[in-house]
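Just one protein chain is left out here, and the rest sit where they should.
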Amino acid sequence: MEISIRDLCMTYPNGKRALNGLSLELNAPSLVGLLGPNGAGKSTLMKLLVTALTPSSGTILADGRAVAKTERALKSQLGYLPQEFGLFDELTVAQFLDYMAALKGLRDSKTAVRKAIGAVGLEEKKKTRIRALSGGQRQRTGIAQALLGDPPLLILDEPTVGLDPEERIRFRNLFSQTAQDRLVLLSTHIIEDVQSVCDRLVVIDRGRILFSGTAEQLIRNAAGHVGVFWEHDTARERGLHITARVNTSRGVRCRAVADELPDYAEPDEPTLEDAYLYLISGEAHR
Amino acid sequence: MKAVKYFSYEVKRLMRERPALLVIILSVLSPLAGLTLYRPASAGTMMSVYLANPALAGGAVSGILFGALTLYELDRTKRKRMEALTDAACPPTDTALIRTAALLPIAAAALMLTMLVWLPVSFFKIGSVMDLTNYCLAYLLFMGLALPSAILAASAAYQFTRRADLSFVLFAAFAGSSLTVWADDWQLCWLNPCVWALSDDFSNFRIFRSVAYMRLTWLTGLAGIWTLSWICVRRRGKGIIGSALYSCRRLYRPAAALLLLVCYGIGYAAQPIVDHSDPDPEVMTFAELPYLDGIVCSGRTAQVCPDTSDGTVDGKAVYMFSNSSGREQTAAFGINPGYTVYSAKANGEDAAFSVGGHQEFNEAMLEVAVPAEGDVELVVEYGGFPQESSGFSTHQGYTEISEKYICLQNAALAPRLLNVLPDEGGYPAEIEITLPEHMTVIPFCASEAERISANDGMAVWRYEDSGTGGILYAGDYICQNIEAGGIDIQFYYGRKHREVMETAGASEAVKTVVDYCTEHYGPLSFGSGGSLKLIQSRVYGGGYAGGGASLLDEEDFTSDNLNGSGKGAAPGEVMIHELVHQWWGLANMFDPSDSTDPWSAEGLTVYTAYRIVKELYGADYAEKYYTEQWRKETDDYYLNFYVREPEYLDRLPEDKRAEITGALSHVRQYCEMPLKILKAEKLVGGEEAMDGILSELFSREPDPAYPYLTYQNFLDACGLKEEDLELG
Partner (left out) sequence: MGKIFIYECKRLLCNKFFFGILLILLFYGRQVLNDITIMGVSHTAPFSAWSFGDYLSRMIPVLWIATLLFLTFFTSPAARRVSVLTDAAPMPPRRYEAVRCCAALAASVLTALVCIAEAAVFYGVYFGRCDIGSLTAPALVTALPAIMFALGSGRFLGQINERLVYIWMAAPLAAAALPLPGAMGIWNGSFFTEYPLLTGSTEPAFAVPAEIAAVQCAFLVCGAVMSVCRFGKK
């Protein structure tokens, strides 16, 4: 599966410009992490990819064919989990997945449903009505429907929201395994998830791509711009982006990113979070 | 301060909540049910149909809606799993109190809105007899107070159970009981008060007082139950008992609950509205008392002062006895059970007296010692709020005492002598009554009341009567003197009804009918001394006549009835119809036991009205608006499936059969029977011959064992057989 996005622009009817000439190439197998602040355009990009929206301009090609013209073909290869979604509360988990399998036209729906339920660990809840599920279980049901039929393209918008840490780790590993032979696009705010499993990062802000590459490349960009220091004069710390602030017996130990570190700060090795914040804060400055 | 802020926040929040708005909107619409589905007030007055029923339905429907809203709102924090947050910010008992209290302004808003929306509708439908005081009281008492009752009941159920579904079942059962099994118990039907009628032309304070009493006792009781449930509001992780024990550390809480419940108990048991008459109508011990030996009553007087503002009566009755027995004896009187006897004096000395606990036919027995003296003047002072008979507790309102209307009957007027015979002059009585100046006093007897003095807006009236009892009407009446049929008729009707009566040509109708019927059938037997009083009474559910007076129920003269096409083509003709009932329909003229019998008061009344109309407007008019209509309706009746195939009617369950027969009987009584009488008229030789027959029947000597005029009597008088009158 290859996705090619060229000069994609999206302006909503209310005049809000969500994407601004975005171009991107995505090839399977890959697990692509999509990062960006709130309102950056991540969800809009995903909706355009699943043809839930029509772009204002630009093209999206899937395996070389425009998705607008091959909507059915694209959807037959797609597993999609939106950020906000509803479920038929009156059906059981298994019934709902069976319903979605029928909608997706899966031949062996029983096996697909069983597999999806197994993948998200809802075996014990498969006969429970959806209205009786907890928030995390509903999220897992949503993930299960996206995994139905092992689609070659998985688009997951904030899939680990509402899951406990153990489940979150389980699912990011699942996505990683899934991505071994297909293309998975994962949008999240949890940097740790991206660092752990994504082989490629795309950072978007204000409808444009700020960075596209590996996590190491992003971290490298921030080298020399991360420092630690003891807090003493808050007035002098203006202009620094404090990323951590730890109270100790000796005082307050701060960690910050900046284009130019002050002389009292000791340089330190950047983490992915530092690098991301450095990228976003730099963009904000500009 | 914090509580006030939270309360105002809750009220504002509720005002924005969709369920609350929906409940308000449905409550505003709920009186519609009273015009269609739920019509508990059975009387036909305009106020009953277009005010009492909508307000009662509004109370029942919106009460249930507010109960459901209460449960929805109280369960909200549990449903949204916010209890931990709210309990951390405010004690659960405070939030429970404020949440319940916040629903009350919403209920008040719903009531105000309903009253505003329905005011023009009521004015339009009720017409000239609409009254704003009645309107406000009806909506406030019938509808308004149902809402806090429902809110308290639902809230208490929730606070006890902490489960919305279970509370809803409990509340539904409580409301359902009121609407079904308690519907005929005026004290228990907390949601739907027992109101059978509201008067158009006169006041309704008696029934309003009764409903207000019921509402207030229930509100007290429900407030007590609610306080008890409030004590049980769960706190600190404890169960119902633990929470109650914890709450009871503040003693005022259980004390308030207990006080409210005790007040409810006392209010329920010691209600002053209805008496405790023996429910068995065959128990007539008062009537079976043996007469005293050697004592006769030579006369009596009574001075009665009704207090029109609080509906009470104060009176002094004086009885003249001649005691030839030479010993002290005990005279017995029937007195209204609501009255207290303040004193009894015989020849100026205190006489021993007692009021018995046993009550029958709306009377308690007062016993007074009559001393062993030759002539004894016995003075009894009494007074209080007259109670109505428990046998008619669902039909309250007869003993109305207000500035607009007073009806005092027998023992409610003055103690009624039970066991003393009269001397040769009967029981001559002189009654004095003091009333507001604008009221007209109408004794229900041949004599006239005379205004003897007036002072400070009050007037004293005096009239003479005879007998041990007596009935007195007074009110804001208009009197028209009409000479007709050789007698003087005083036609009394309520001032409010003037427009309706004038539109319907009431006085002309009276003259026409009395002239016609007296000439054709003979004078009314209850006319006395060449005069007759026709008194329009407050809604009564019927009428009665005797001793020179006859009662016309206001229900028969509503604009709806007068404009109905079933009894005449125009209001004036309906008026004629109702007045003809003075000849065909009162007292023992027709057997009332079977209301579906085609032979009823209506056949001869409709026929007579047709004859009068024929005389007034000509044969063509009478043919078009009467006989043609009868034929059309009768033809339809004969084509009716159950008339053609009576075996299907027989197959139906008894209640259904009675319902259908009842529905069909209207045509048989109002159309088929007049047609049969018309046929008989032709067979006996014309109108004159029929008039002769009817005159004979009217003035016949009734058989005391069965005094009713039967169809067979009619056929025999005509010399016809039943099959002769078959219409075929």
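Chains here go by letter, A and B, matching the order in which they are written, and residues are numbered from 1 within each.
What we mean here is this: contacts are C-beta pairs under 8 Å (C-beta built on N, C-alpha and C of every residue); 3 or more make two chains touch, one makes a residue touch a chain.
If you're wondering where the values come from, they're calculated on a predicted model, not measured in any experiment.
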{"item": "Residue among A:12, A:88, A:230 or A:264 that touches the chain left out of view", "value": "A:88"}
{"item": "Residue of A:80, A:171, A:211 or A:229 touching the missing chain in the full complex", "value": "A:80"}
{"item": "Contact residue for the chain not shown (choose from A:105, A:118, A:213 or A:239)", "value": "A:105"}
{"item": "Per the touch definition above, residue among A:41, A:142, A:227 or A:270 touching the missing chain", "value": "A:142"}
{"item": "Touch with the omitted chain, as defined above, among B:478, B:660, B:689 or B:715", "value": "B:660"}
{"item": "For chain B, the residues touching the chain missing from this view", "value": "636, 639-642, 644-645, 648, 651-653, 656, 660, 663"}
{"item": "Residues in chain A touching the chain absent from view", "value": "50, 52-54, 72-73, 75-76, 78, 80, 82, 84-91, 95, 98-100, 102-105, 109, 142, 145"}
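Assume only the chains that are shown with their structure count from here on.
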{"item": "Between chain B and chain A, distance of the C-alpha-averaged centres to the nearest whole Å", "value": "76"}
